[in-house]
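Worksheet: one structure, shown below.
Every protein chain but one is kept in place in this view of the complex.
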Amino acid sequence: MSRIADAVNAPFAPVRAFFRKHRSFGIFVGVVLLSIALPLLTRVPPFDGIQSTNAWVNAFTTAAIYAMLAMGLNVVIGFAGLLDLGYAAFFALGGYTYAFVAAPFTGIHLPFWPMLLAGGVVGAIFGVLLGAPTLRLRGDYLAIVTLGFGEIVPITLMNADKFTDGVNGIGGIDKPSIPGILQFTLTNPWPMYGLVIALFSLIMIMIYRLEDSRLGRTWDAIREDELAAESSGVNIVIAKLQAFAVGASIAGIVGVVNAAKITIVTPDQFRFAVSISALAAVVLGGMGNTIGVATGAFIIYLFQSILLKQLNTLVENINIPVLNQIDFLDFQYVLYGIVLVLMMLKRPQGIFPARRRMREFAPLKIGKRGAK
Amino acid sequence: MATASVTSSTAGRLLGNLRLPLSILAFLGLALGVLGIDQFVNAMTLGAIYALVALGYTMVYGIIELINFAHGDVFMVGSFVAMFISSSLLGNEGAITNVPMLAASVLILFALTISVMALLGALIERLAYRPLRRAPKLAPLITAIGVSFILQNVIQFFFGPTIVTVPQLVPIEWSIQVSGSRVPLLNLFVIATSVILMVALQLFISRTRTGRAMRTTSMDRDASSLMGVDINRTIMITFLIGSGLAGAAGVVHGLYYGNTTFGLGFQSGLKAFTAAVLGGIGNTAGAALGGFLIAFVEVGASAFGYGRWGGAIVFSLLVIFLVFRPTGLLGSHTGDRA
Amino acid sequence: MKVFNKKGLSALAAVAILAAACGGSTASTAGKTLTIGISFPLNGSALASAGPARDGALLAIKEASIEGYTLKAKVLDHAKEGAHNPDQAAADMLTFVGQEDVVAVVGPFNSASARAQIPVSSEAGLLQCSPSNTNPTLTKGADGEALRGGRNYVRVATTDDLQGPAVAVYAKKNGAAKIYILDSTDAYGKGVADAFEAKFIADGGTVVGRQGLPTGTTDFSAAATAAKAAGADSIFYGGVTSDGAPLFRNALAQAGLGALPFYGADGIYDGTSEGSYIAIAGANAENSYASQAAIENIPGKADFNVKFKAEFGKDAEGYAYAGYACAQIIIEGIAAAVAGGDVTRETVRAAVVDKGAAFETVLGSVSFDAVGDTTQRIISLYKVDGGAWKFVEEINYGN
Partner (left out) sequence: MSAAKSGPMLRARGVTRKFGGLIAVNSVDFEIPRGSISAIIGPNGAGKTTFFNVIAGIYAPTAGTIELDGKPLISPPTGAGREPILLILPTIPFIGLAIYSLLVVGGDTGLVEGVASVAAALLGFVAALLLNIVRPTWYNRLIKRIGVTRPARPNDMVVAGLARTFQNIRLYKSLTTLENILVGMHVHMHGSFLGALFKTRLVREEEAVAEQRARELLAFVDLSGMENELARNLPYGKQRLLEIARAIASRPKLLLLDEPAAGMNPKETEEMTALIRRIRDELDITILLIEHDMRVVMGISDHITVLDHGEKIAEGLPKAIRTNPKVIEAYLGRGAAAGH
């Protein structure tokens, strides 16, 4: 059960047993170790040549934000089996919630920390707002309605310029601070990195706990067989709403952090591409597999933000005639499509399959009456 | 109108059968009155295009219960194929005023585009959807989204990200006068083409063996398989037809607007899907009806200066229908029980 | 990017490829190298407009020579999914900040990216010069004040708030009395349309209809018919070509309004290449008017065009001049700092921002006001004539 502990402590059986028992602690230790190891790694060639450590740390911070988004979406898609294509909308709502109360645009300056919670609450409210009318319907209708919702939210943010400053977005958002101890700045990415890492492990722990709880089992049951779940006494609409609200509130919280990090929110930041990139991360990492999904998000982010750029520089430098003409950055977008199609056809369980999801997608080995 | 010899029950039944056509006529009359003839023609033309695209959604949904996200982009590819055939293969540059030449060019254009698109649709079905026929429902849905992205990017790769012009073969100057308003023949041509194709589709579904196979398959796949219907062939034919219609819509779009762009599929796909839901997904006549309805809403919004909110209104309609009437106006397929 | 970082690396062995790839873009920090960062969205649909600005800047940096120093350029691309991405723009700015020999940055291209970048560069005291940001709120108003904290941002393009009124003045002069306005509902399109509307009404014109149709709209026939029904004698479109300006123009023609004058701002002034307003609208583009927040009669234009063609093998267009001018201003600032004996980010910044006098650039003499906006407030107006944009006149708001 404690996958993270497995990953970190593979050879040490007693340690492994300890972390199996104290999984939350194990996740925390694993994430912290990783978050120390990553910046160290960037000091080593070839990574040190790509960009400065500060820029790397900033990239990791963004990747972790993206990974948290993917983990939240995974609750909706991987656990409850609901396809949410407008996930970026909740991300946007979280961001605008903070921007609205912590920027010169409104002149209000509330502190950052309680707003984290507020972002989650706003996300959850809108999750229920959208989920209640649609979750009673077929799963694929939900996909379309959320897709539309994902379109409507940026459009509304754009048009309601009295409240959101329209396309300009809200800028100059307050950076977090711990009064008297630490003021976050934009040129020093380390405090934000620390904050994101802490939040990342917290969210991961929470998600793992939910997965193993009564609620998590309910989601599993719904995903596997809705009718059977109902006949086990599960109120499927409420359980789905809960999944939707959990996913949305994670997006809301992450939206607050994201707004505080970039210090500006504009409607264009929350377009369909964001939802799709999170979906691609979920599919790549394996639906239902929290740690796999987080890793998938890291891979996709670093691939498109760092590797493709380097590929461009590479082919230009070594002058390969045909490749030279290709701008690899043009392939950022098609990457999502390829990931979605290929993974579904060839490896639906993801590159890091979750125990449960892997089996559900595997072909039936035993027929209905195979044992007879 | 009922004579004394007609019993009230027959009259009632007659009225029941006529309720839909009558309400459609009433709606059209109202729309004509409110919008005026110019905007009415605009709406009908736009509706014709939406209807053609919506048919593809509804047919595929009817038969394999898959929302084919890629269908909007199949329409988009259709518009590019039409553009390519028209300008590069046929060498057209603009309007053709010679009527026989025009008819020949347009016919060839339709035939080629529809064939290419039908093949593309079948190819997508074969490669991306058929292997997932027995997989959990989420799998083909996600694949469809992936296909949609790939189609967009392939087109963007070959034709660039900008708006591309398409030769408008039918001269836009040709028009007739209707009660003092100038109605371009081009609009009438678009509406007529669409109506002809839709009628042909209805005939195909109700009169031919394959059409009947499609209907039985959509009702119960396993049962019709037992009765000797080749399911794979039937599904493939559904995709052939749906994509062919999207190709036709692509041709019509190009002729009417004179341009296309790689992002066309997303917006129009969403609207066409809404049309399919409004009409009752799985129901071909409903899809057509929904297409026209959406067009009237959009054109109406734009005509009165609320174009800014057109998208939001359409989307709200979708949600309202999903909540209060998930079966749509003429729906046969229901949403899951509440 | 194609000219940069190409020298002598082609013979690298396969083993060294990865290292070369990663090390390629970082200049060696030996001794007296100074780097000028270039930050634009450079792939997908963003490349067409931002590419020339980058090339202009690269050309200026290549030409420049400052005794005792090597000038280098470092290009970072913040486009994602084919469009500018503010998040990536901020990340790129952080990369520049983290690289000690970067003394100033040319860019960004889009106002939204600027809003994400300026807080970062301002904290680090790193000078930024944008060739193309025209959104007034970057320097004015409450937002501008918050952003302006570090006084490190200047721009050579004048602000949008002047374009709309300039077109309104011209349209009025051109005989427009009853105008129909359509905008693309986004910040740029709606902003410029609002400014136009206000000025047009103030000057005694009548707005017979106004609405917005968002990017991605393909059907403009209803709006065209509405314009016709409203009895408009002129049309204004606030938005850029890809929002649908030429589609609206075609729809107007189809509705029988092809002869009406069609006004727009710099969003439709995009040359004649593939995908441009003129290319899409074709013959319908005649009698269209556009503006540009830049000087048309660029003093050094002919000379620059020759140099540009020689360097890149293509004609200079769009923002190539402004990109060149930005780099020129920065280089002048560096030269001033060198003359002062101390080249740091702060001295370069001060040399540019705090200098009262004008810079001599390809755009002519440029100086900045207290908030970093150019004092060269010239709006040029163009008309489509014979399938190409022809300069008609300029309106100078400078003092």
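Think of it as A, B and C in the order they're written, each chain with its own count starting at 1.
In the analysis below, a residue touches a chain if its C-beta (ideal position, glycine included) is under 8 Å from a C-beta of that chain, and two chains touch if they have at least 3 such contacts.
Worth saying up front: this structure is predicted, and the values here are computed from it rather than measured.
Enquirer: Just to verify: which one of A:A221, A:I276 or A:L329 makes contact with the chain not shown?
Expert: Among A:A221, A:I276 or A:L329, only A:A221 touches the chain that is not shown.
Enquirer: Check each of A:L182, A:M206, A:I338 or A:I351 against the chain that is not shown and name the one that touches it.
Expert: For the chain that is not drawn, the touching residue is A:M206.
Enquirer: By the contact definition given up top, give the residues of subunit A that touch the hidden chain.
Expert: 24, 128-129, 132-133, 136, 160, 162-163, 206, 209-210, 213-218, 220-221, 224-225, 227-238, 241-242, 356-357, 359-360, 364-366, 368-372
Here is the rule we use: only the chains that are shown with their structure count from here on.
Enquirer: Farthest from subunit C by Cα centre, which chain is it? Let me know.
Expert: The most remote chain is B.
Enquirer: Taking each chain's centre as its mean C-alpha position, how far apart are subunit B and subunit C in Å?
Expert: One centre to the other, that is 41 Å.
Enquirer: Quick one: which residues in subunit C touch 2 or more of the other chains?
Expert: Where subunit C meets two or more other chains at a single residue, that happens at 44, 82, 185, 214.
Enquirer: Residues of subunit A that touch two or more other chains: which are they?
Expert: 155, 159, 330, 333
Enquirer: Which subunit A residues qualify as touching subunit C in the complex?
Expert: It is residues 45-47, 49-55, 58-59, 62, 103-105, 107, 155, 158-159, 161, 165-169, 171-172, 185-187, 189, 258, 262-264, 266, 268-269, 273, 304-305, 309-314, 316-319, 327, 329-330, 332-333 of subunit A that touch subunit C.
Enquirer: For subunit B, which residues count as touching subunit A in their complex?
Expert: For this pair, the touching residues of subunit B are 65-67, 69, 128, 131-132, 134-143, 145-150, 152-154, 157, 266, 270, 273-274, 277, 308-309, 311-312, 315, 318-319, 322-323, 326, 335-336, 338.
Enquirer: Can you name the residues of subunit A that touch subunit B in the complex?
Expert: Interface residues on the subunit A side: 77, 81, 83, 85, 133-134, 136-141, 143-145, 147-149, 151-152, 155-156, 159, 226, 272, 276, 279, 283, 287, 330-331, 333-334, 336-342, 344-345, 348, 360-361, 363.
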